[in-house]
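For this view, one protein chain was removed and the others were kept in their places.
Our next item is subunit A:
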Amino acid sequence: MLYIYLGIVLLIVILILKNMFEEKDIFFQIDAALVLIPLILRLLLIK
């Protein structure tokens, strides 16, 4: 189950990254970065 959970987190991280680099609006990019930080920490099992 852990790997499925991490797989879902990874999918969301990839989709956010794709949007972050494609979108030109700086506020959107900051929002995306804010969401990415906890997701990446969780993906790396740091937190």
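Things worth noting here:
The criterion applied here is as follows: contacts are C-beta pairs under 8 Å (C-beta built on N, C-alpha and C of every residue); 3 or more make two chains touch, one makes a residue touch a chain; residues count from 1.
Going forward, contacts and distances are computed from a predicted model.
Missing from the rendering is one chain, named in UniProt as "TRAP transporter large permease subunit" (options: "TRAP transporter large permease subunit", "Manganese catalase family protein", "Threonine/serine exporter family protein" or "Glycosyl transferase").
By the touch criterion stated above, the residues of subunit A touching the omitted chain are 1, 4-5, 8-9, 11-12, 15-16, 18-19, 22-23, 27-28, 30-32, 34-35, 37-39, 41-42, 47.
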